[in-house]
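Not every chain of the complex is shown here; the ones you see sit where they belong.
Order of writing sets the chain letters: A, B and C. Residues in each chain are counted from 1.
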Amino acid sequence: MNELQLRTLLEELAAGTIDADAAGRQLLDALRARPFTDLGFARVDHHRSVRQGFPEVILGLGKTPAQVAAIAAEIVARGSTLLITRAAPAVYAAVLERAPAAAYYPDAAIIALRQQDVAPGKGKILVVSAGTSDVPVAEEAAITAELMGNDVERLFDVGVAGLHRLLSERARLAAARVIIVVAGMEGALPSVVSGLVSVPVVAVPTSIGYGASFGGIAALLGMLNSCASGVSVVNIDNGFGAGNIASLINHL
Amino acid sequence: MNELQLRTLLEELAAGTIDADAAGRQLLDALRARPFTDLGFARVDHHRSVRQGFPEVILGLGKTPAQVAAIAAEIVARGSTLLITRAAPAVYAAVLERAPAAAYYPDAAIIALRQQDVAPGKGKILVVSAGTSDVPVAEEAAITAELMGNDVERLFDVGVAGLHRLLSERARLAAARVIIVVAGMEGALPSVVSGLVSVPVVAVPTSIGYGASFGGIAALLGMLNSCASGVSVVNIDNGFGAGNIASLINHL
Amino acid sequence: MNELQLRTLLEELAAGTIDADAAGRQLLDALRARPFTDLGFARVDHHRSVRQGFPEVILGLGKTPAQVAAIAAEIVARGSTLLITRAAPAVYAAVLERAPAAAYYPDAAIIALRQQDVAPGKGKILVVSAGTSDVPVAEEAAITAELMGNDVERLFDVGVAGLHRLLSERARLAAARVIIVVAGMEGALPSVVSGLVSVPVVAVPTSIGYGASFGGIAALLGMLNSCASGVSVVNIDNGFGAGNIASLINHL
């Protein structure tokens, strides 16, 4: 039971559409639920939805398909929304056996199954990418934010070497409530974007590049040293984190 | 003329407290102003207030006291609010000659002079620090956010080695709209704080530590790799950036 | 002949269950044995059991299956207990030909064959892991400690982003004589655990993570910079080392 569901229940009770008994039973069920399930190799956190407005998200990386599927089954069984990131096709196959309704977003390597309504974000989140190669990370951010209830727009391949591509889209930049900027190589785009707007910019360095890009370190350092003061940064390739933070901000 | 001043002017005109002529003259003056002044060694950006809601902030580091003072004089002469970070006492002495009303916050190494009203932030910003040695960076964040119109609370020395100090303050954590977490050494505090709340956490690694802390790299990496997904990060010791981002979020 | 076997022999002699001649022969055999066997590519250290209470352990990494099997055969022929870490299935196949009774622990990638009793550890060793992906390293630590005669408990997936999962197990933390904490990403868990107990914590960073985790460097640095003073650290992914050290401590 997340915050939205709790509020809906209380409103229905107040409106008389359900009676006190039914409401009481639902509340008791929620309270009785153990805050986590221990699968031995994993403790599935059922409390997160209450604490943070969205259920536990599964990072697919470093787990076997069987482990991911078992955790997914546990989440789905509770009626929570399922979100798995960094999911290879083999993981999707394993999850489908336990959660046949789950969908796969191959560009973003995300598996998802919506089972609960989420509160809608208040404005628009704009996801900007510097290059074509950055699209997978940008999609991870965009789809995460969409699943968390946000209205998301995409603006891809507007890197700083051809500034007119970005400057021709100032209206879309100005219309966003939060902006996610995804860039590899020298990671200069967040500074330029942040200098043009007055909303928070969440920067995602990507591992795109070669040689002295060092798997994203150059972009990461560029973003951390941004001369524009509205930029905060997440881990290299962490599209999910950026989407989640943008959503937290957009729900304030 | 920042956004608040513009809105106020239009409201006064609508309310009849000033007449169209006076309003027109003020608007013309603002439009006529060049967007920056070229001092040779610096181009003072007078447009930033319009673009981003707060005038250009001077980073004291790497400039001579005379350079800082000249830029400060230029900002003050425009009637803008002055904010200088990383300001040693010698810089304050130089600035005082050009802006005698400027105040000095020694704990935060900040010089400031409020000359314009700013729009108030909507909620509370909580600044949390892991240890006593992190206080200067935490103060830079706190005072920056206050000068930008926010209601700021402080919660210092609640590092993870003595968890009860943090857990006894859950109410204050829950009451904040944005949280800034400042920590050196292993930089674990933002993960723990973010796991307890549902609002965005802006993490500031500090250069506090020795040996393998490598001047803040350990804390920075810890924060970038946070297993809690609501954490974004700014540069080592960048209290100002964190304060500014928190303020941007708190004004949404 | 390890310390336990020596002590047992002397006690049997004192108790009269064996006579002086038999005891003498056994001792002479032990003294006559060369302290190592030279296989050309390896010098198998038969002395280690006497010096350190447990025979030489084979690190499977970087050796061919044939080399591992030859060293294993040498150890088994001496009647010593066999322990091979980082053993891929192909290595197990090669070892089985020389030591058909050897067992394989796939989660921990360990091959083992108990041939000698070991002195029992005095208390309980608790192995704590932050996430599901850390389980292989945690299992390497746990099985190593078990083979060395210790009573081992496991507490997995209690990372700091959902603190209630750990706090609900304070009784198990308090009951341990030594604690091994295995964590990747930001490596914050050892600090939190150490702050809750008064026994030594052996921290194992894992290579779990991506981007700025740099193959475990972030976790390693986090643990080395722990603000909790009871934490010592071993190499990234070195579950064996942690299990061995915990066993040494638990046998004091």
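One rule holds for everything that comes next: a residue touches a chain if its C-beta (ideal position, glycine included) is under 8 Å from a C-beta of that chain, and two chains touch if they have at least 3 such contacts.
Bear in mind the structure is a predicted one, so any value in this text is a computation, not a measurement.
Note on stoichiometry: the full complex in this file contains 8 copies of its one protein sequence, with 3 placed in the shown coordinates.
The definition used in the following text is that only the chains that are shown with their structure count from here on.
The greatest number of inter-chain C-beta pairs in contact is found between B-C. Chain B is reached from chain A by a rotation of 180°, derived from superposing Cα atoms (nearest 5). Interface residue usage between chain A and chain C, two copies of one sequence, is largely distinct: under half of the residue numbers at the contact are used by both copies.
Spacing of chain B relative to chain C, judged by their CA centroids, is 50 angstrom.
The geometric centre of chain A is 27 Å away from that of chain B, both derived from CA atoms. Remark: chain A and chain C have CA centroids separated by 40 Å (rounded to whole angstrom). Touching two or more other chains at once are residues 195-196, 224-225, 229 of chain B. Taken together, the chain A residues at the contact with chain B in this complex read 51-53, 57, 122-123, 177-178, 195-200, 202, 220, 224-225, 229-236, 240-242, 244-245, 248-249, 252.
Contact residues of chain B toward chain C in the complex are 130-131, 159-163, 185-188, 191-192, 194-196, 209, 211-214, 217-219, 221-229.
Chain A meets chain C in the complex at residues 35-36, 40-43, 45, 47-48, 56, 61-63, 67, 71, 86, 205, 207, 215-217, 220, 235-238.
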